[in-house]
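Yeah, one chain of the complex is gone here, protein chain that is, but the others are all in their spots.
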Amino acid sequence: MTAFPHIQIQEEDFDLTTEAARLREGHKDIGAVVTFVGTVRDINEGDEVSILELEHYPGMTEKALEKIRLEAHDRWHLESSRIIHRVGKMYPCDQIVMVAVASRHRENAFYAAHFIMDYLKTNAPFWKKETLPDGSERWVDARISDKEAEQRWAS
Amino acid sequence: MTAFPHIQIQEEDFDLTTEAARLREGHKDIGAVVTFVGTVRDINEGDEVSILELEHYPGMTEKALEKIRLEAHDRWHLESSRIIHRVGKMYPCDQIVMVAVASRHRENAFYAAHFIMDYLKTNAPFWKKETLPDGSERWVDARISDKEAEQRWAS
Amino acid sequence: MLNVLYFASFREILGKGNEQLPAQFNTVGCLLNALADRGESWQQALLENQNLQIAVNHDVANRQTEIKAGDEIAFFPPVTGG
Partner (left out) sequence: MLNVLYFASFREILGKGNEQLPAQFNTVGCLLNALADRGESWQQALLENQNLQIAVNHDVANRQTEIKAGDEIAFFPPVTGG
C-alpha cells in the first residue's frame, strides 16, 4: 500500500478500462475523462530498439508525481486523477505510462493531462536504457524539446 | 459494415481497452495514445438528469465525423484515430462518446483529440434530450462556449 | 422528388420526421417559403428561427443552396452531441 493511492509505480502492465473505472469511482459529477498512454516505440534516434529498461528513484518518484498531480488539480479543478508508471524491462508496443484525469468539462481535462505528462517528462526521476538488436545498451538522452514543452506551462 | 471503419455510431457501450487496442492494431510507430471519453453528468443547468437520449442524422453523422477526423490527421500527422458516438438512451455516468488518437509524440495526440472533440461538438449532427426526475423532457441547448472552443482552432 | 428531413425539436414541433415533396423548388430558400405557408409553427420554426440549421445531401447548406430532384434536404437545430 503506497502513501499516494493515486500514483502507482509497478512492473506489471495496466488495463485502461480498469484504470478509467477506478478514476471515476465515487465521483458522479464527471463529464470528461482524458487518458494518455505512452508506449515503447520500436525506433529511437534512427535505431531499432529491442528492449527498453526503466529505472527510477523509489520515494522521490512518488513524491515528484504527487506534486505534479496536485498542481494539476489546483490549476484545473479536476474531480480525480491517476498516474501509473511502469519500471523494469519493456518491449516495443508495450505501455509505459498512463495519466488519466476526470473533470466536469473537457477543456480542463485535456490541459491537465497534457500538463501532467509534460512535467512528468522533466521532473519525475525515471531513466530509460535501450538495448539495440546487436545487444548493445545505451542510456536515452533527455530531450531539449521536453524541457521546452514544460516551460510553456509556466504561469 | 460502415463505409467509415474508424467511425462507429452505436447504441451499445464501448470498452476503452478494446478500442485502444484496435486503434494501435497494425501501427508500430506509436509513442502516444490519447483517449477522450465524454460521460453523462447527473446535473445539467442546475437540474438533476435521469435519462439522456441521443438522436442523430444517419449518413450525415458519419460524413461529418470522417471530415473532422481527416482534418485532424492532416494537421497533426496522426498514425491512427477512432471515433465512437453512442445514440439512444443513456443514464448518469454512462459513456457517450470516445475519441482516440495515436501518434508518434504526445503533443500532436493531445491537440488532435482536443480538436476532434471541439469540432464534433459543433459540427456533428447529434442532439441531446434530457428527462428530469419528474418525467419532463427538454432538448439541450447548444452552448456558446462550444462554438468559441471550435473557433480557437481556426488556422 | 425531394426527400425532406426534420430532426430533434424540429421533428417534434412540426410533427413529422420526413416527407417527400415534388422537386419544384430551385433553392432551399424557396422550399422553406413554401413550407412556412403551412401554418404558424412552420413559419416560426423555418423562417423566424435564427438557429435553423440546413443540410443538403449531408453537407452543411444555407438558404441560397440550389436543390434538384433526388436531393435530401434536412432541417434541424444547433447540434449538441459529444
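Order of writing sets the labels: A, B and C. Residues in every chain begin at 1.
Heads up, the rule we're going with is that a residue touches a chain if its C-beta (ideal position, glycine included) is under 8 Å from a C-beta of that chain, and two chains touch if they have at least 3 such contacts.
The structure displayed is predicted, hence computed values, not measured ones.
Here is the thing to keep in mind: the chain we left out touches A in the whole complex. Per the touch definition above, the residue from A:56, A:69, A:82 or A:114 contacting the chain not shown is A:56. As for the chain not pictured, it touches chain A at residues 38, 54-57, 59-60, 63-64, 85, 96-97, 117, 120-129, 139-143, 146.
Everything that follows uses one rule, which is that only the chains that are shown with their structure count from here on.
Separating the CA-averaged centres of chain B and chain C is a span of 26 Å.
The geometric centre of chain A is 49 Å away from that of chain C, both derived from CA atoms. For chain B, the set of residues that touch two or more other chains comprises 38, 117.
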